[in-house]
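Reading through the structure tokens given below for one structure.
For this depiction, one protein chain was excluded, whereas all remaining protein chains were kept in their positions.
Chain lettering (A and B) follows the sequence in which the chains are written, and residue indices restart at 1 in each chain.
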Amino acid sequence: MSEQSQTAELTANQTYNAEHTNTNNGEHSVSYGTYFMVWLGLVALTSVTVTVAGIHLGSLTLITALLIAAVKTTLVGYHFMHLKFDNIIIKIFVMVCLGIFLCLWILTFADLSFR
Amino acid sequence: MANGSLAHEVSYLKYEGKHKGIAGWLLTLDHKRIGLMYLMAILLFFFVAMTLGILMRLEMLTPGETIMRPSTYNSVFTLHGVIMVFLFIIPAIPAVFGNFMLPIQIGAKDVAFPRLNLFSWYLYIAGAILAIVSLFTGGGAADTGWTFYVPYSIRSAQNVTMTTLAAFVLGFSSIVTGLNFVVTIHRLRAPGMTWFRMPLFPWALYATSWIQVLATPIIGITLALIILERLFGIGVFDASLGGDPILYQHLFWIYSHPAVYIMIIPAMGVVSEILPTFSRKDIFGYKQIAISSLGIALIGYLVWGHHMFVSGMSDASRVVFSLLTFLVAIPTGVKIFNWVATLYKASIKFSAPLYYVLAFIFIFSIGGLTGLVLGALSTDIHVTDTYFVVGHFHYVMFGGMGIMFFATMHYWFPKVFGKMYSEKIAIIACTVIIIGFNMLYFPFFILGYMGMPRRYYDYLPQFQGWHVLSTVGSWVLVSGIVFMFGNLLYALLKGPKAPMNPWGGTTLEWKVPSPPPLENFEEIPVVTGGPYVHDKPTYIMHPGKEGLNGNGVVKTANQENAI
Partner (left out) sequence: MTEHSEVMQEETQIHSGAHVHRDDEGSKMAMWLFLFTELLLFGGLFLLYGSYRFEYADGFKAAAADMNSVIGAVNTLILLTSSLSVALSIAALQRKQKALALGMLWFTIICGLVFLVNKYFEWSHEIGMGIYPGGPALENMSNGEIIYFGLYYVMTGLHGLHVIVGMIFIGFVMFFISRDKITATNYQKLENAGLYWHLVDIIWIFLFPLFYLLH
């Protein structure tokens, strides 16, 4: 539960910072070039995933495809969705959501794979 | 705002803004009015579902057909379940009292998104209307049970499609409320109100809201798939096309088990409010109770499989789910022991809300302990789909959440309506309810253990004695409930005016007039200590007048508006 107390502190600070209305924004402005680079990376990864799918890797095909998709998602989330600049509380939220989702998979497969 | 101070003296009930009369309610953005609108709607559906329950008990008075045909009985128990679960138990405490009390308890003027709040009420009403329309259209009311298990929900000729659609819309309403509360608690706490100075009811709502946000979408997609399966036959849950009905059960319970905690955690939050007030003493183990709410919410996600022990899932996962199920008992036990320890050496003032809470602790313990019987694999197989299960979930749902809903209504009645009810009658009604409740549901455990299956309109003659006792209990219970509501209704019309703080409560809602003014606070208070400190004040209600705003205490955005 250490994560929780951390959250507690952080948001307590936030409340204090919430003075003078949060017209936040404006703190970060990313150069157009960075976005283009990210986009190029995404396109490159897409071509990799299409190419790899053509090669017969057996059971590795699925894992590679998912790994590439995960990397692409991280790129979109971190740069395009500005998680890079976001308050830590939002990062924790994302982790909690993904953690719960992962639990659902593990427990469902605890059933399926032992049937 | 030249007339600002005047507005703060007018209660939210009497206030007239842009819209007057009924429109002033239907278009209101005030969290308190929205809470009351929820209360009206929810009580209406409570009475409908209660009536269905009485009819079911009446049917069970004698073996064979008593007052209804078997197919009618199927529809009646389905509707009793759907209405109670989706229209009463899930929204009752968060949507009514959460809406009303959360902003006040954390020192805010409203929730973070008042328009979304109103929108969620309209979604609730839309879902409710769909549920009602489904009764009278398309081949009759749904008859699948509230769980909509496949394959029956795919094959049933009755109007399952619309009932599932209703549940879908109600789920959306629940998500919106949860989202609103999470942001409210993060963003709108008064200056000085750190997480561990927050009362325990907001803590409970915080845990609940997370479940609402993270679990409800799963039921949304599951019910949508049922609808698509019925309309197009996509095969995802249809065993004849290769679908896996057990996966339906997985998805259904991935939501519906955490939903059980959507129902009970807010009720536990209210227990933690009522106990310190009537014990005149700080709550024992504040942090543990606060964190255990989150603990229950978290573990609550991991135990859904215990609803499916006999469904045909793998042995390995049954053991895992059984083990995880026992873990829920830990945070729940933490709460119960801390509550009892709060009462120890306290100067207890007995009054109606406290009686309900004591009844809750007793009844909920029975419900919880019988839950262990169901969580253990071997014993569960013996009592699966019997009255034992029905008894268990009525003890935790009705005995837990329902009884606490009554307690909440009594505890906050003076604050919400500004009137006092008759304490004596309230206590008598409470006693009748507790006796009726146990008479109605305790025989279920015995019947279930003897092998009486659930969802049958008929039974073997040897069960009749217990069924008769139970049916008589339902009459006692209902008369208690009617008595209780009669008392509150009378108080509403003729009761004496309530003072600001009739119980000697320490949280913020007791520092504002009864009923509270439109925006709750003249000035946003500053918090200097914990929520249940009885011997010294922990809230500065007029920081501006005391000149605190200039000296280090930060003004919030809310305050800027008020000035």
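Rule of thumb we're sticking to: contacts are C-beta pairs under 8 Å (C-beta built on N, C-alpha and C of every residue); 3 or more make two chains touch, one makes a residue touch a chain.
On a predicted model such as this, the values are computed, not experimentally measured, just so you know.
Asks: May I ask which residue of B:54, B:183, B:341 or B:428 touches the chain that does not appear here?
Replies: Only one of B:54, B:183, B:341 or B:428 touches the chain omitted from view, namely B:183.
Asks: What is the set of chain A residues that contact the non-displayed chain in the whole complex?
Replies: 14, 18, 21-26, 29-32, 35-36, 38-39, 42-43, 46, 49-50, 53, 61-62, 65-66, 68-69, 72-73, 76-77, 79-82, 86-87, 89-90, 93-94, 97, 101, 104-105, 108-109, 112-113
Asks: For chain B, which residues lie in contact with the unshown chain of the complex?
Replies: That gives, for chain B, the contact residues 1, 3, 6-7, 10, 15-18, 28-30, 108-110, 112-115, 175, 179-180, 182-183, 186-188, 213-218, 220-222, 225, 228, 232-236, 241-244, 247, 251, 254, 518-519, 557-558, 560-561.
To be clear about the criterion, only the chains that are shown with their structure count from here on.
Asks: Would you tell me which residues of chain A are touching chain B in their complex?
Replies: Touch residues, chain A against chain B: 1, 4, 7-9, 11-12, 14-16, 18-22, 89, 96-97, 100, 103-104, 107-108, 110-115.
Asks: Once bound in the complex, which stretches of chain B touch chain A?
Replies: 186-187, 189, 191, 193-196, 210, 214, 218, 246-247, 250, 254, 291, 294-295, 301-302, 304-305, 313-317, 320-321, 554-557, 560
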